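This is the structure, below, for whatever I ask next.
Apart from one protein chain that is not included, each protein chain of the complex appears where it belongs.
Labels run A and B following the written order; every chain starts at residue 1.
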Amino acid sequence: MSRRSFTITAVLMVLVPLLTAIAGRGALAQDATPGASPMASPGASPMASPAALEPDPSISGTIDVGMVGNPQMVALQGLLPEFNRLYPNVTVNMTVLPENEIRQTITQDITNQSGQFDVVTIGPFEVPLWAEQGWLEEVGEEAAADPNYAFDDIFPSMLAGLTYEEGVYALPFYGESGMTFYRKDLFEAAGLEMPERPTWDQIAEFGAALHDPDNGVYGVCLRGLPGWGEQAAIVTTMINAFGGRWYDEDFNAQLEDEDSAAAIRFYVDTLRQYGPPGVEQNGFTETETLFVQGRCAQWYDATSAAELITSPQENPEYADQVGFAFSPSKKLPTGNWLWSWNFAMASNSDAKDAGTAFMKWATSRNYIQTVVAEEGGWGRAPTGSRASVYQDPSYLAIASGFADIVIDSINEANPNEPTEEPVPYTGGQFVRIPEFTSLGNDASQEWAAALVGDQSVDDAISAANELANQVAIDAGYQE
Amino acid sequence: MAVATTARPVVRQPARFAIRRRGANKEQASALWTVVAWGVGLLAFFPVLYMFLTAFKTETAAVSLPPRLIFQPTLEQFRTVLSGDFLPFFRNSAIASLVSTALVMLLAVPAAYALALRPPKKWKDILFFFISTRFMPAAGVIVPLYIIFREAGLLGTMRGLIILYTAMNLPIAIWMLRSFFEEVPKDVLDAAEVDGANVMRLMTEILLPMIAPGIAATIFISIIFAWNEFFFAVSLAAAGTATVPIFMVKFVTSEGLFWAKLAASSTLAVLPIVLLGWVAQRQLVRGLSMGAVK
């Protein structure tokens, strides 16, 4: 074959399917529901149509929104026309990026006060810290004053993480706590029964019984990917549950303390014995992939995974076999996991009315109904932030297996007093000091090194403890 | 080792300067050679091929074992990936790559000409200075850059990205072009001198056509690096002028089961450059072989 004919062939080989794909796009566009959600199951009854809201042309402006690219936000992006129907004089520009990248972009923007964004999605980790710096606008007052917004419907425990000195500085879009998922078929076959409220010791026992690597089934799956929002989130809730803590009241590192060390050791040992290979590369997404591929007998992670893994489209083989339980306990009944993705407004925004309108629209009860109606299901609807969702029959129709556990977990979690012994910080699966992003990353790297056997668990624990002390000294918390 | 002191034939006609006389080893290789070469080529290409193939799988098929090379292809992933906007990303990347490359050439051609043919005394130091601007890790200057960009109103703009990519590719462009200029036989310059050609004419009518393959190679390298750049794009331009690498990582989401979508978005992201590289590879090799080392 001559070079030229080869080149042409190669170009055609790649272009033809591409063009076909692009052509297929037109067909898709006519589909009323782009990215139709897996939840469009027969079970989803038609929703009551959203309360008819009148357009409000009095509010105008242009807002730049920085959003994490989670499915719920992507759905929101698709519903912008609905927002613009209500607020015809507000222009919304969106920047949607994956979590790491958007966090970096937003942090740069807010901390440098550069004013690129008016509205951002951030977690409860940042909200009180940034509110303290004066970087965020108080938004609770106006939301509470609006009868249509149903402020009281929001879980109080969610709001607790968004509060600084009585002010509420962000509105929760969707929220989550922690829970245990397991495979009912595997438990049944082994003659085991998962209690509704398992202990960590039971999780290890079940893991030992069900671990079957030759057949590609692993007893316990947990996030292992280093990062303060990945592995460190899991380990921190385990430290809480085991009765340990990161710091004592004088900011002396306590990771070598008996209970903390027991939690970390348990985490490493359990995964080394009953975890999947390469667990140190698995974040939430990778672990979820393993679970729906039938590789995990048990999995402790965010409650928001429940809707994904029970969806027949996301989990075609095992959706019916997913069992649910509370997050495992040890000394404390819960690890106090509580997270939400929230909309907050930069205090230097020059379009505050428009920004407030957008935030209220996105986090309202109406929005939830709109997205469910538009998408024909709950797949990408925000849950875990409003109690009314858990009374909605159409939601309960798909969520009956886990709704009670989720709502109880959220209500029971107390991230403002997360540990058995008193601590100088707040936060369930993180330590709310600005330096924790770095500390959580570095400490979890040490534990990852223990997971792969590069160092002993004890070395990893004392290395992390040393890091924690160093941070406390450098940051001026410790005398 | 006195094998060859063969003087290279002096090329009289500038237009035909481009390495006519050189060329690949003409010896026909053995069958074994052919098999080994094909084997190595396919092996090196395999990850890319697998990425392309995965883009046409369903998510479940993408993680199924044993890995499938033959399967029922689906365009589902491309539809999902393209259901958002791809064209703005593509347009931003194209503008950033092309404009920055044009600027690079505008700055680098005269500079390389001066360094090669009118060398200032400290030409080596100057060359080293250009290379040394590549020593700073991007993350190390990102906060200063961010603050400068904020003050200059360049955050989230195409201008900002173009300015950075130009600076990023300037050193290698100067380095490459300088060596091409040095390949120009001195008698050509002498002849031009006799003609009394001015710099502009000397450049456009004689020098540039002579080193055209080298210029083409430099342009390709510059476009490749600019198109593939990720860190500056995410940090400084994502809000407003997101480029193709940002489009690509958008499909690493919290949704789980993302391999096929990721492969589809990767395929779209790399396609333009891969096609360009495939079409232009002869120019790349030819261009680099012009001088490349001095």
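By definition in this document, a residue touches a chain if its C-beta (ideal position, glycine included) is under 8 Å from a C-beta of that chain, and two chains touch if they have at least 3 such contacts.
Here is the rule we use: contacts and distances are computed from a predicted model.
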Among "Membrane protein", "Various polyols ABC transporter, permease protein 1", "Ion-translocating oxidoreductase complex subunit C" or "Carbon monoxide dehydrogenase large chain", UniProt-listed name of the chain not shown: "Various polyols ABC transporter, permease protein 1"
Per the touch definition above, residue among A:Thr62, A:Gln273, A:Ser438 or A:Ser456 touching the missing chain: A:Ser438
Contact residue for the chain not shown (choose from B:Met51, B:Ile95 or B:Ala216): B:Met51
Positions on chain B where the hidden chain makes contact: 1-6, 8, 19, 21-29, 33-34, 36-38, 40-42, 44-48, 50-51, 54, 62-63, 65-67, 107-108, 110-111, 113-115, 117-120, 126, 128-145, 147-148, 163-164, 166-167, 170-172, 174-175, 182-183, 186, 189-190, 193, 198-199, 224, 227-228, 230-231, 235, 244-245, 248-249, 252, 259, 262-263, 266, 269-270, 273-274, 276-278, 281, 284-290, 292-294
For chain A, the residues touching the chain missing from this view: 1, 3, 6, 10, 104, 107-108, 111-112, 129, 133, 216, 225-227, 276-278, 280-281, 290, 295, 434-435, 437-438, 441-442, 445-446, 448-449, 451-455, 470, 474-476
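Convention: only the chains that are shown with their structure count from here on.
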Contacting residues of chain B [partner chain A, same complex]: 52, 56, 60, 63, 73, 75, 78-80, 82-84, 143, 146-147, 150, 155-156, 234-235, 238-240, 242, 246, 249-250, 252-259, 268, 271, 274-275, 278-279, 282
Residue ranges of chain A touching chain B (in the complex, touch as defined): 3, 7, 10-11, 14, 17-18, 20-22, 24-25, 28-29, 34-35, 64, 66, 69-71, 74, 93, 95-99, 101, 104-105, 108-109, 112, 114, 116-117, 284-285, 288-289, 292-293, 305, 308, 314, 316
